[in-house]
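Apart from one protein chain that is not included, each protein chain of the complex appears where it belongs.
Letters are used for the chains, namely A, B and C, taken in the order the chains are written, and counting of residues starts over at 1 for each.
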Amino acid sequence: MSGNTIGKIFRLTTFGESHGPATGGVIDGCPAGIRLDTEAICREVENRRAVKARHSTSRLEDDQVQYFSGIFEGVTTGAPIGFLIPNQKQDPDAYNALKTTYRPGHGDFSWHRKYGIYDYRGGGRYSARETLARVVAGAIARQLLQLQGIEIQGWVSAIGKVVMDGFGPYPKEDVLSSELRCPDPEYAVRMSRELAEAISEGDTLGGSVTVRVEGLMAGLGEPVFEKIEALLAFAVMSIPAVKAFELGDGFTGTTLRGSQQNDPFTRRNEGTIGLTSNHAGGTLGGLTSGSPLVFRVGFKPVSSIKKRQQTVSHEGEPVALDLSSGRHDVCVVPRAVAVVEAMTAITLADLWLQNRCSRLAPEQF
Amino acid sequence: MSGNTIGKIFRLTTFGESHGPATGGVIDGCPAGIRLDTEAICREVENRRAVKARHSTSRLEDDQVQYFSGIFEGVTTGAPIGFLIPNQKQDPDAYNALKTTYRPGHGDFSWHRKYGIYDYRGGGRYSARETLARVVAGAIARQLLQLQGIEIQGWVSAIGKVVMDGFGPYPKEDVLSSELRCPDPEYAVRMSRELAEAISEGDTLGGSVTVRVEGLMAGLGEPVFEKIEALLAFAVMSIPAVKAFELGDGFTGTTLRGSQQNDPFTRRNEGTIGLTSNHAGGTLGGLTSGSPLVFRVGFKPVSSIKKRQQTVSHEGEPVALDLSSGRHDVCVVPRAVAVVEAMTAITLADLWLQNRCSRLAPEQF
Amino acid sequence: MSGNTIGKIFRLTTFGESHGPATGGVIDGCPAGIRLDTEAICREVENRRAVKARHSTSRLEDDQVQYFSGIFEGVTTGAPIGFLIPNQKQDPDAYNALKTTYRPGHGDFSWHRKYGIYDYRGGGRYSARETLARVVAGAIARQLLQLQGIEIQGWVSAIGKVVMDGFGPYPKEDVLSSELRCPDPEYAVRMSRELAEAISEGDTLGGSVTVRVEGLMAGLGEPVFEKIEALLAFAVMSIPAVKAFELGDGFTGTTLRGSQQNDPFTRRNEGTIGLTSNHAGGTLGGLTSGSPLVFRVGFKPVSSIKKRQQTVSHEGEPVALDLSSGRHDVCVVPRAVAVVEAMTAITLADLWLQNRCSRLAPEQF
Partner (left out) sequence: MSGNTIGKIFRLTTFGESHGPATGGVIDGCPAGIRLDTEAICREVENRRAVKARHSTSRLEDDQVQYFSGIFEGVTTGAPIGFLIPNQKQDPDAYNALKTTYRPGHGDFSWHRKYGIYDYRGGGRYSARETLARVVAGAIARQLLQLQGIEIQGWVSAIGKVVMDGFGPYPKEDVLSSELRCPDPEYAVRMSRELAEAISEGDTLGGSVTVRVEGLMAGLGEPVFEKIEALLAFAVMSIPAVKAFELGDGFTGTTLRGSQQNDPFTRRNEGTIGLTSNHAGGTLGGLTSGSPLVFRVGFKPVSSIKKRQQTVSHEGEPVALDLSSGRHDVCVVPRAVAVVEAMTAITLADLWLQNRCSRLAPEQF
């Protein structure tokens, strides 16, 4: 397998399976001189954890990040940051029933075909537990960005059929104080009802996360292939269960006229040039425009349902699959906010560093 | 600027501006031994060209591809394939009026901010003319894939408010015989009307392209970050004007229940294992599932409208911009089908080659 | 810091400082299906360890490799292999004296200039302890190569002024049974004397490692920039203290005539084509020729000497530096054999995998 590394300058490589001893990663290319706030990293890890509610997995782990390198007296040294989070509760035997059965909606079949071998215990490498290392790296990338005045905020904008439009902004507290990470209390209530209904049916839900990034200067992104929207789409589409991505007006914008979609330039009071609307979602020509970057990410419903399903064994024999005894999220979208933010942060930190090489004179950056 | 290369094994690097002497590229990593059908490449280039209709740019160029290397006696040698398409009609003076004005919806402003300099003539490097080299490389990638039995077919599934659902299949002839690249005649008529209306108003339209890939084995893709859907999203979101991507049921699927979205496995008559539905769009766990790969790509409306727009000069002074004398597409979506297909082919060829390294024994591939 | 990853398909990323809690790495791209011999990995780690002799560091550590992922029931799964070797003896206080002094021959000064911060304890990230992760990855790469019939053997060919010419082959046992890793007993005795003399003077020595690789098919390497000799030079020149590399006749060959240096082709008895001499060292046109790959790697003498040295503090004040109390190798070359072999294995495994993508038909590989 290739593909376990992301980024060009700020680079994350991850490893670890759901039921192995640990999951972890290496961050290479983080600049020297950042005084790391490890508590802030913990908070991001916490945000990704199962919310203490019925709709999330009951697998309770105290995810402790161990750092091995790259930090000296609390400051990044420029050396790679190796880290690891032990998997505390391993119950591989619980998965014996899945040893020879392909679960619908999971990677069992395609991974088996690719590699001729796969770790059937809880998803192995394609378990969502893999995203834990992303959140750690994202939290470090975020600290780099915050020093430049760049802030990333995501929230749950849809669960099942309850869909909330718009691009905020919402105060961070309003997002975090909501168990479902939905900053609008009215929508949060409707989402809760949607969840309750799905749970009662032994079924699962999908939804959407919306992200807003403020404080970006114009010019981030590396055309032609590495447009900022292309790299963001890549980063978030690599999160398990993501099936859709749209920037700004997205698919809705495809039905508009050019005269409606174009964002006009204007001179702001302070003399700078900006846009009076943000249909484009914060990019122009593949680079940031200086407007907030806003985009929406769609997650399919969780594949592990508590309803009996028809599937096949490795040999193709029909099997009736019952996952009702396992621990599974009913909807991952609230937990996924932290992961989407992390992938956004990793992408932007990398582009922010690359941007230093765009022009001749460093004083122009 | 970095970012002008795509791919890991099968790699395309492009260069060229809209009003420079030529646009071109280098394909590195194309395996030796492919007898190239250069006429098929020409046909793809032709498919990307302006359809002879009111809705497309009147800039008529006879795009002739010149090959410089990597082909010996009609067969690829494994050496890089350098190629070039001269820009025959250069009328840079036509753009003098744009020398100091930022056009809404274009990259002028963000590129100027990034590089401190930009080629204002017709979009320069961020002109859609840049996609010509992609189509050439895509046509070569497609030939590699066709030798493996893999076929890519795209079509126009939306223009403006006329939206056609579904994932086909449609016969290639039905797509190509339609001026708008819409294989359903009824929808094609409605799209034509939509276009006529926009033209009469001096306005422009966006739309969607849907793609279907058949013949893929299970297991393509390189987890974790380089999932096939992530790489496809990256590839097509790098096309100018693309704002949205969804795989299979996409955003609609996020509103379904798990029991509705999961595709059940079954044993087919011939004994192989397959899926009885394709909500997932052809991937599981980031790898192909063996089902057709189906996805949808959303394009914003063309930014160059014939209506007067308010904008600013480089110094921030208000300017009334009138682009009515220029040659611009009213809707790029029909021409974009060839580009989306090309980016799909480049991505799949690269993953097909990478897949050869997944397992120990080559005979297992 | 970038640059902590090597390889394109078979990729190693490392982390860890000399006096941090651990050193480790992630191997991505190792094909699925290899039944790993972890004892063989241990033996390589052991080969790199301090030989129990006066000339090597007295820092005795029982280097235990912990694996976290990528191996399931003893077989590689295609997932990344994360591993870690704890640093058992950490005595950072021993380095307090070096906190503000630049040691001659070490990276203190240049790293401080680059990053504005550096871990002064025992070399930190630029300590030779970093090579431990290389040896682990190299041992895995070697197993992949051995399955293809490719064997790598290195030995000490020079210590100080005692220089042994030639490219073997030597039996592996003869190398390993020698404390100095020199398979020729007569030379080994002379090298021992050279060492004894240096030790008595509180001084240190350099030397050379020669490597011979057998069993390579013709055609490995990826021209133009990624010639096999270029990648090998890159790989071994990245080992701390290496200052020189030569392939085959190397610098001596530059003084020969073409008629002396050209290796003639011939048909061997079994009908295959081969070379009757190996001045070129096993490559032609940047690819393997099918002859053994033979090259020589030169190490400078160890920088930490027990003689008093003049140097400066961070502020540039003159300082008389005395390292006589520290634990340092007198000559690293015997231990370096394992490291040079590891870097060779990593490079060849990567190229062997890449080579699978060179031609259209897999059956031709």
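Just so we're on the same page, a residue touches a chain if its C-beta (ideal position, glycine included) is under 8 Å from a C-beta of that chain, and two chains touch if they have at least 3 such contacts.
Not measured: the values here are computed from a predicted model.
Trainee: With respect to the chain omitted from the figure, which of B:78, B:105 or B:282 is a touching residue?
Mentor: Residue touching the absent chain, from the options given: B:78.
Trainee: Could you tell which one of C:98, C:164 or C:280 touches the chain left off the display?
Mentor: In the full complex, the listed residue that touches the missing chain is C:280.
Trainee: For the full complex, which residue in C:21, C:169, C:215 or C:253 touches the chain that was left out?
Mentor: Residue touching the absent chain, from the options given: C:253.
Trainee: Using the document's contact rule, name the residues of chain A that touch the chain not shown here.
Mentor: 8-9, 29, 31-34, 78, 144, 147, 353-354, 356-362, 364-365
Trainee: Counting contacts across the full complex, list the positions on chain C that touch the omitted chain.
Mentor: Here the touching residues of chain C are 1-6, 8, 14, 102, 104-111, 113-116, 125-126, 130, 158, 160-161, 163, 198, 201, 203-208, 217-227, 229-231, 233-235, 237-238, 240, 242-251, 253-267, 271-273, 279-281, 283-290, 298-305, 307, 309-312, 316-318, 354-355, 357-359, 364.
Trainee: Could I get the residues of chain B that touch the absent chain, sorted low to high?
Mentor: 1-5, 9, 11, 13-17, 20-26, 28-29, 32-33, 66, 68-70, 72, 75, 77-82, 84, 114-119, 124-125
Throughout what follows, only the chains that are shown with their structure count from here on.
Trainee: Taking the mean of all protein CA atoms as the centre, name the chain whose own CA mean is closest to it.
Mentor: A
Trainee: How many angstrom lie between the centres of chain B and chain C, each centre taken as the mean Cα position?
Mentor: Taking the average C-alpha coordinate of chain B and of chain C, the gap between them is 45 Å.
Trainee: Which whole number of Å gives the spacing of the CA centres of chain A and chain C?
Mentor: Spacing between the chain centres: roughly 39 Å.
Trainee: Hunt down the residues of chain A that sit against at least two other chains at once, touch-wise.
Mentor: As it turns out, chain A has residues touching two or more other chains at 1-5, 14, 114-116, 125.
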